[in-house]
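Presented below is the structure to which this report refers.
Heads up, one of the protein chains got dropped from this complex, but the rest are sitting where they should.
Moving on to chain A:
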Amino acid sequence: MIYRETGDFKTSYADDQQIFPIAQDRFAFLALMAVAFLVVPFLIDDYWEKSILLPFLVYALAAIGLNILTGYCGQVSLGTGGFMAVGAYSAYKLMTAFPSLDMSLVVITSGLITAMVGMLFGLPSLRIKGFYLAVATLAAQFFLVWLFNKIPWFYNYSATGQITAPERFAFGVPVTGPATDPWATYLFCLAFVVLFGLIAKNLLRGRIGRSWMAIRDMDIAAEIIGVDPLKAKLSAFGVSSFYIGMAGALYFAVLFGAVEVGEAFGINASFEVMFMIIIGGLGSMMGSFLGAGFVVLLPILLKTVLVDGFDLGTAFAKYIEITAFGALIITFLIAEPHGLARLWAIVKERLRIWPFPH
């Protein structure tokens, strides 16, 4: 009754083409942003920062990246972990080589470096497709992790082989290193997610996004109507890797501060991000966020219920957690193969005609 487009007259092209065509959506989005930027920073504590909000934001960024490649351009990639590692190690090298460089520039530059690497590993996509490509991207995954493990230059010849983020500043406020305020790191990540989320949304609505979707829907037909597959596929790999690289840089520098490449960016990281976009919804910005939230929160929830609720041993609880996670994924795929974003769309559809059935 309230939530609908009736009465919201569009009098200009700009009005007609805005991201949220329904007025209530716009208000809800602005309200959410206001809460996220103005209220949460005052309430946030260490636990919420490190366990929930930061992982959610970082993974949301990675999920947007993978969704661009897999959901919008149809190129299945299992190399996400490797590309996140490129972002993380670029950030590390930049932070140590240019100590005075602002962190926001470090993160963006890391993204750009990852974009280059991503385009390089995207080259095979011009010749191979589908699962063959998925397996080929695993080559990137394993090669990159091996590279960062083996070549000492990447971890500055440190004895442990780990990389540790030194204290660095963004706009004069420390966002990495041992002494950071939760609100600062949170706002830093949030700003990246919101800014680049909007950029991604607009890319996807424009010419380049449509060329990706054309390639996804049927590449030969797209080629015939004049979409250049070389440009479309490589730009998708580039943009996607840019986002994933930034996520990797934030993951390393801001969220954890120190990582061991095989552990943090192994094949499991690739699958985790893949789960996010499948559960959230392929080819949907909203889905990237919902999926990231789901995958970040589910283990916390399961752990709380199993260890604290039923008082199980941690090892046994871990087994049950693995089982439950797998079972939930299967259940989810059966119940709604198009993900949480589809459920969200259905709810909105219902709401528009409520209280009438049709």
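The definition used in the following text is that a contact is a pair of C-beta atoms (placed from the backbone, for glycine too) under 8 Å apart; a residue touches a chain by one contact, two chains touch by 3 or more; residues count from 1.
Following the convention adopted for this analysis, contacts and distances are computed from a predicted model.
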**Item:** Per UniProt record, name of the chain withheld from view ["Amino acid/amide ABC transporter membrane protein 1, HAAT family", "Electron transfer flavoprotein small subunit", "DNA-directed RNA polymerase sigma-70 factor" or "Phospholipid-binding lipoprotein MlaA"]
**Value:** "Amino acid/amide ABC transporter membrane protein 1, HAAT family"
**Complete:** Of the candidates A:A159, A:A179 or A:I224, the residue in contact with the absent chain is A:I224
**Prompt:** Of the residues listed, A:F27, A:F98, A:F143 or A:F310, which one is in contact with the missing chain?
**Reply:** A:F143
**Request:** For the chain that got dropped from the picture, name the residues of chain A it touches.
**Result:** 70, 76, 124, 127-132, 134-136, 138-139, 142-143, 145-146, 149-151, 218, 220-221, 224, 267, 271, 274-275, 278, 282, 315-316, 319-330, 333-334, 337
